[in-house]
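Here the complex is missing one protein chain, while the rest keep their positions.
Chains here go by letter, A and B, matching the order in which they are written, and residues are numbered from 1 within each.
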Amino acid sequence: MTNSIEEIESADCILIFGSNTSIAHPLIATRVFRAKARGAKVIVADPRKIPIVLQSDLHLQHRLGTDVALINGLMHIILKNGWERKAFISERTENLEEFRKVVEKYSPDRVSEITGVPVKDLETAAQYYAKAERGSILYTMGITQHTTGVDNVKSLANLSMLTGNIGRESTGVNPLRGQNNVQGACDMGGLPNVYSGYQPVTDQAVRQKFEEAWRAELSARVGLTATEMFPAALEGRVKAMVILGENPVLSDADSHHVEKALEALDFLLVIDIFNTPTSDLAHVVLAGASFAEKEGTFTNTERRVQMVRKAIEPPGDARVDWRIIQELSNRLGYSMDYDSPRAVMEEIARVTPSYAGIRYDRLQGDGLQWPCPSTDHPGTKFLHQGKFTRGKGLFSAIEYKPPAEVADEAYPFQLTTGRIHVHYHTGTMTRNSPSLEREVNECLLEINPEDARELGIGEGDRVLVSSRRGSVSTRVKLTETEKRGTVFMPFHFFESRANILTNPMFDPVAKIPEFKVCAVKIEKMETGSAR
Amino acid sequence: MSKKIKETVRTLLVEGKIRGFLGLIERDGHVMPHLFGDPQELEHLSLGDHGRAGDARYPLNQILIQLMRAYPEETFAVLVRGCDERGLRELFKWQQLREEKVIPIGLGCPEELARACECEKPFPDNLLDGPKGEKVEGQKVARVNAMDIDARLRFWKAEFDRCIKCLGCRNICPMCFCKECTLEEANLIDSGEIPPANPTFHLVRAIHMVGRCIDCGLCEEACPADIPLRTLYKKVAEIVSEEFGYKTGYTVDEKSPFNIIEVK
Partner (left out) sequence: MEFKTVLTTCPYCGCGCGLLLEILDGRLIGTLPSKTSPVNQGRLCVKGWSVHEFVTSPNRLIRPLVRKADRLVESSWDEALDLSARRLKEIKERHGPDSIAVLTSAKCTNEENYLLQKLTRAAIGTNNIDHCARL
């Protein structure tokens, strides 16, 4: 996030884009509720009528995958009315004219036609956001999990720069990170192109620094992304994989394909705390420790580094993961000799400028938000104050492109996927929590009651949902949450794997698959034919 | 920091009168519940004030129930404010705790906190330290009472619409001790719905708290949706007081009209 969680409370307009906030980030929803109680305007742009819509002043229920068109449409209205912040634009940004040329093509009528949002609502939304003193944008996977994910994010950045809603308190473009330590995994260099602190592996000076620090020769070639690893395994270019605490068989698009790829490996090592559909395919499974059994740090979505403290011993013979990694490294002939996670953090601080000031002793109390470049630096509440990382903020001219797969005669529904309130990701943890499992213990395909009636489907009936990649059976729930033509499935359930259906086509830059739209058909199954 | 409380607890521990003192400790820059078994630890004792008076209160009585289930023969001291003492009394009556095994260490609340709570009695009878504050006249229930019945329903329904069914109101409640919870009864409240059945979910809980809610306010402080739950339960308490003449936690011998179970 460019800004902090507590700042959301003081925004006077909040634009929630593709984020099921009260379900996926409940404690951020709290701040939205408070802003609303203080009189902020809340706009929800989402194809589904998610619970936070009840708390909004305006719901833009655009068609799946039409985000760029919608955002361009809002910016068109802003420019036409002269609501842009001219001083901010001239001082802090560049490329407005190129950008204006593209945005000019997105008249309200055309945008309304593409997105299905009434012109009047487009105008109200543009006005609320542009006129806000402190406008804050919140977004999640509803924006990024598309073949146009990067375009979507850039479009939101355009919108914030156009209205000067960035670089100040309670503004910003704020991605809410879905998993507790996604932020930290990125910060720590769990990415194929950068070391910790986003230092590129292709930069010779950087590489040399790490070669000296680590006393090893390092590769200058950018590695494979997760979405590229599986095809590479099928083609035989990747022969072995090590998977720490992830479950790609359930979490990745086109599940069957992932399974085949993992089966094709000569060697698969999985480290996890439970058996999962992924560990079932492994040659070796190592029993790791849960968060309650180890010391370390997590970095939350507002870049706050916080302590994880050991409360109990790992069960049985299970071991803490940092020790497992260290022992494996030593056996591979590369020596690691840390006596504690604290010592690891000291090394991280030495080689990572944004974490340079982070020490365990300083993390008592409220933790620290990076960038924290020195041990006397108090941490950073919001980014881009006075200046963008790249100097001037760049307006990107972006055209709308439809999703890679749209509904057609053979597959007449658009499927979107996401989370439900009691479960998390592939359910490895939540489905092993009896009280959560009691609340919801099976996948339910959500469908609009009208659509269901036309298909002759009733509440709780079992259906076969099929895409060009496979079929899954699931029961249905009739709900006005979905608009006609759109259906929703959570991806937590092994019994009804939504990701058998999803489209692995990915964004060319971010390599994020299009989980949020694919075309499916729905057929009622006769009772007894459940599979 | 209260010397009196520290010294009293130290003496109890040293003389072996208690197995431990359940209170709050300051650690890692935060305040949290802790069972003090060693007088040395009392150096880090906290009374639950972090940024503001009483902003780090925890359901100690709930923890005490768990301790006493594990160690039924031991005696414990516990930090109590006015509401907690009311809680102890009801928990004795509901047979969740044994009076002879509990030594209350009483703390009176400052005016600032009493006002925020709109507390009827912001100190325990067993007062060891802190002020013996005045009853605060409530405004919040009065404001709801001033609405006509339709406006009132609209008000509550709009509040309940924010509920994310975290169940925090139940989980943190020192007076929720049922083995089976009606909020999980699928025939009454559909599972998997957000917001949960409105207003059924909230009214079911409110009714179940009759004769139990001691107005500690922990539920409202735990609510991610900032729903004014305490006002709701205060209203229920007002009705019970008017209709049945029962005030929860104010007497030691009289049982709530809803506590009709006889345990021999």
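A few points about this structure:
Note that contacts are C-beta pairs under 8 Å (C-beta built on N, C-alpha and C of every residue); 3 or more make two chains touch, one makes a residue touch a chain.
Not measured: the values here are computed from a predicted model.
Check A:116, A:245 or A:353 against the missing chain and you find that the one touching it is A:245. If you put the hidden chain back, the residue from A:136, A:300, A:448 or A:503 that touches it is A:300. Among B:20, B:108, B:124 or B:195, the one in contact with the hidden chain is B:20.
Among the residues A:121, A:272 or A:405, only A:272 touches the chain that is left out of the figure.
Chain B meets the missing chain through residues 19-20, 22, 27-35, 37, 50-51, 55-59, 63, 66-67, 70-71, 74, 164-168, 171-172, 221-224.
Keep this in mind: only the chains that are shown with their structure count from here on.
Chain A contributes residues 22-23, 26-27, 29-30, 33-34, 37, 51, 54-55, 307, 309, 364-366, 420-422, 438-440, 444 to its touches with chain B in the complex.
Residues of chain B touching chain A in their complex: 28-30, 161-162, 164-166, 184, 191-192, 194-195, 224-226.
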